[in-house]
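Here the complex is missing a single protein chain, while all its other protein chains stay put.
For reference, chains read A, B and C in written order, and residue numbers begin at 1 within each chain.
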Amino acid sequence: MEEILNVKDLVVEFSAGPGKKVHAVSNISFALAKGETLGLVGESGCGKSTTGRAIMQLIKPTSGRVEFEGADLTTLRSKKLRQARQGIQMIFQDPISSLNPRRKLKDIVGEPLAIWSNISREERYEKVREMFELVGLDFEASQDRRPHEFSGGQCQRISIARSLMLNPRLLICDEPVSALDVSVQAQILNLLRELKSRYELTILFIAHDLAVVKNISDRVAVMYLGKMCEISESETLYATPAHPYTRALLDAVPEPDPFVERKSDAHHLEGELPSVIDPPSGCRFRTRCPYSQDICALEEPPLRDISPGHQVACHFPMN
Amino acid sequence: MTDVRNGPLLDVKSLRTYFQTSRGTVRAVDDVSFTLESGSTIGIVGESGSGKTVLSRSVMRMLPKAGVIHDGAVLFEGNDITQYSNEQLRGIWGAKIGLVSQDPMTSLNPVVKIGRQITESIRHHLSIDKAQAKEMAISILKSVSMPEPERRFSAYPHELSGGLRQRVTIAIALACGPKLLIADEPTTALDVTVQAQILDLLSKLQRERNMGMILITHDLGVVADRCDEIAVMYAGKIVEKAPTKVLFSNMKMRYTQALIESIPRLSAPSHVPLRSIEGRPPDLVGTPAGCRFAPRCHFADERCRTQEPPLMRAESENHLFACWNPVGGMVPPPKEVISRLGITPIREDSILRSN
Amino acid sequence: MKTKLGISFWLSLGWMVLVILAALLANVLPLPNPNASLVAAPNLGPSIHHLLGTDPNGRDVLSRVIFGSRVSLVVGFGSIALGLLLGGVTGILAGYYGKSVDFLFNSLAMIFLAYPPLILVLALVTFKGHSLWVITIAIGIVGSPLIFRIVRSATQSVAQREYVAASRAIGAPTWRVLAKEVFPNVAMTLVAFIFIAVGVAILAEAALSFLGQSVAAPTATWGNMINDGTNDLAQNPILWLWPSLALFFTILSINIIADRLRVRFGVRDSFI
Partner (left out) sequence: MGCKSETQGERLKKYILTRLAALIPILLIVSFFTFLLLNLLPGNPVDAICNVGCTAAGHAQLTRELGLNKPILTRYVLYLKHALEGNLGNSYTTDQTVGQALAQRLPITLELMFLSQVFALIVAVPLAIFSSLRPDSRFDRLSSSFSFGLLSLPTFVIGTFLVLAFAVKIHLFPATGYVNLTANLGENLKSLVLPVITLGIGSIAVYHRVLRSDLIATLQEDHITMAKAKGLSTRYIMLRHALRPSTITFVTLAALNVGSLITGAFVVEVIFQLPGIGLLTITSIEQSDYLVVQGIVLVTTVGFVLINLLADILTAVIDPRIRRARV
């Protein structure tokens, strides 16, 4: 399969006062094949959103490579970077905050064309109209209105419309449905699925909700404290999680069905998330891992294949 | 104010809370009734704007004074607290009714030490000295499984993680041994792993202390295995109420059905299209005639749009729903119609008792 | 949903329009020379020829009040325009870029802010001369670090919003992000503060001229008229009253306009 995005040894660190560093993302590598959807999950503070923004170069990575269609984005500067970024677009978590409250909808959605193409205003609005229809918004009724008049779900549709204006190949969705009600969340997930097949989009879907991720993803990657724990086909990962952390995450999800007996052997995570300024040595999960042994503190487990397409970073993977 | 009584712990009757705004009257809680026994949990499920938080505040009677119209009764231990003075209300808040609110990051005072935030409630209601109050607070911190409770006692909220802070708010709510615990989206702001810990803790404490608990949430997954009974709210009204297993296996109301089906599930395979509910929840100002869910409902017909469905009883006990075209067909014959707003306002609870 | 501006806003705006028009048209209006002595007998009460009477030098009080407004308005609006130019531009840049740009401008602003403003203005005026322009520039310079701080913090909060990130993700060049996404949202906060600042600048000038440190006599300013008036407070308090009233109503109007705009734009009431 053709690779569209290849992230190699991505590191993002922030300064947190003198001599202190936040290790937000530490040596993450993964690749996305054309047309696939990769779900990126983890608890808050695990670095999944930072990864998304670092790929987009909205945050400068400390080191590592982000190859998009063969070009390393981390080496590009200003104009070249802006041009290369046209192929990648992003949808953000907060539907209200991701739209400028002072601008009209047609200008928000038309903005990418206003920047990148020389077509006339009329032609631009015509394209905006087509996109409105595609994402299920009434162009006539909403074009001259401003974002605050719309609900969260509608705002997210507007964001999606804007992101598709430049015909991107890769879409990075950063928690696109976590601020929405369940009934609206389903609308947006269905819309994304439909658009994906229509435009042959590749999607990096960042979320904390494992069920949502499972619904939309071909493959799933699990992050913990800036590190990649496990990455696999989604059916495999959900059926036979190999990393104790993945397992704990899955066990913690409340199933909306009173007839499903809660697993009696479910192990809930104990203890607190360690600090990202001073992460544990060796395996970062060891402080909360029920299976941790001496070697886990001494040696960092590398991400390795345990079956075709199933990689895990653990000294003692399950199954 | 006696403990010798026959009624339930909490009996909410036709509760209405309207807000007067410049846009018109917002009917945030509109004719809501339910009862709750000691030692049991009722889950109130609704999407944002369905009025579930206003309901919890109305039950506590913690509403602003200006621009609010309320009606109905809230019998707590047999006394109607809607008739209480502010002084009387302050006597039961914290002492008999505890509140755990949504966001542990904002619900603790950032400049007051945790210990003080717990003891001030104890000292206010139980009038004991400082040392005893501290001892009590530390034992409560222990009971909410707070690691190193003595040290946390003199910590500030910002030094704790979200999960630990929520344990502190639970400790505060439980400090005086309340009879009723209202948990308003207690885990929405928390990670899924912490959510499980907090929910387990709440159920454990609720059983141990034989409290009644109202668990308010938007997440059906949260209420599915932790509530005895579930009430589904939509646009300020309870549209279906049933014991948990009955609700999930035999839902009647079309909204409940759509809500349950729209949730992506871990047990379902990838890439299945989800059932979605088109449109958005209605504006609570000037709600239209008929069923409030009708504009978004695939099954809505003329009657749904013109005539508001009353709460009707399904075949199983304690199962009420408001729908003209319920799942599985109309079961109860029309004579069993229980209440019809504006025509014969029969209270739900009286029907339940006549059973 | 928009809140109404209310009657007080429109009354205030009316007063400001009146003051500005009078200042602009002062030369055209049938007024005697404000600095000419003995256009009539000294210390006259209000009459049909001299609506507000005359001062001990026999100068026309109405004419002096109207010409005096020119100084207040030029200093008030001029100094804040200068302050906006200095503080506003650097504030947006510092707030948006952060890091070293922010450090540089912010350190500079903090140094300026370390001086009590009046002392700095007095020092500048003493050594540069008592002309209208020096006063305007001095007050503008003193005000700019405060405007910088306001613009910077407003920009910082706007720059965190996701629509700014979204605009960058689309590939908008920096000038476009600043002009289309950041500036319109900062401007909203700014408008209310700017009016307050104009009021403060007018008050500052009046205080200076009361101390005899503003535009040199005999040019009429409200401040030096009030100062003159205090000398005759016991005998002829009305001389003190007119410029005081003019100053009071002007500042009040500006404050009311600022406050109504602040409420309209949903900006929080704070002076920092």
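In this section, a contact is a pair of C-beta atoms (placed from the backbone, for glycine too) under 8 Å apart; a residue touches a chain by one contact, two chains touch by 3 or more.
Everything numeric in this text was worked out from a predicted model, so none of it was measured.
Touching the chain that is not shown, out of B:Q20, B:Q83, B:N109 or B:S267: B:N109 (per the contact rule at the top).
Those residues of subunit C that touch the chain absent from the view are 110-111, 114-119, 122-124, 126-128, 199, 203-204, 206-207, 210-213, 223, 226-227, 229-230, 233-234, 237, 240, 244, 247-248, 251-252, 255-256, 259, 268-272.
In the full complex, subunit B touches the hidden chain at residues 60, 62, 89-95, 97-99, 101-103, 106-112, 120-121, 124-125, 154, 156, 158-159, 161, 169, 172-173, 175.
Definition applied: only the chains that are shown with their structure count from here on.
If each chain is drawn as a node and touching chains are joined, the picture is a simple open line. Distances between chain centres, each the mean of the C-alpha atoms, put B farthest from subunit C. Annotation: 33 Å between the Cα-based centres of subunit A and subunit B.
Put simply, the C-alpha centre of subunit B and that of subunit C have 54 angstrom between them. Touching two or more other chains at once is no residue of subunit A. By the touch rule above, subunit A contacts subunit B in their complex via residues 43-44, 151, 153-154, 181-187, 189-190, 193, 208-212, 214-218, 234-235, 238, 248-260, 262, 268-270, 272-273. Taken together, the subunit B residues at the contact with subunit A in this complex read 47-48, 161, 163-164, 191-193, 195-197, 199-200, 218-222, 224-225, 244-245, 248-249, 258-260, 262-278, 280-281, 296. Residues 53, 56, 58, 79, 82-83, 85-86, 88-90, 92-94, 97-103, 111-112, 115-116, 159, 162, 166 of subunit A are the ones that touch subunit C when the two sit in their complex.
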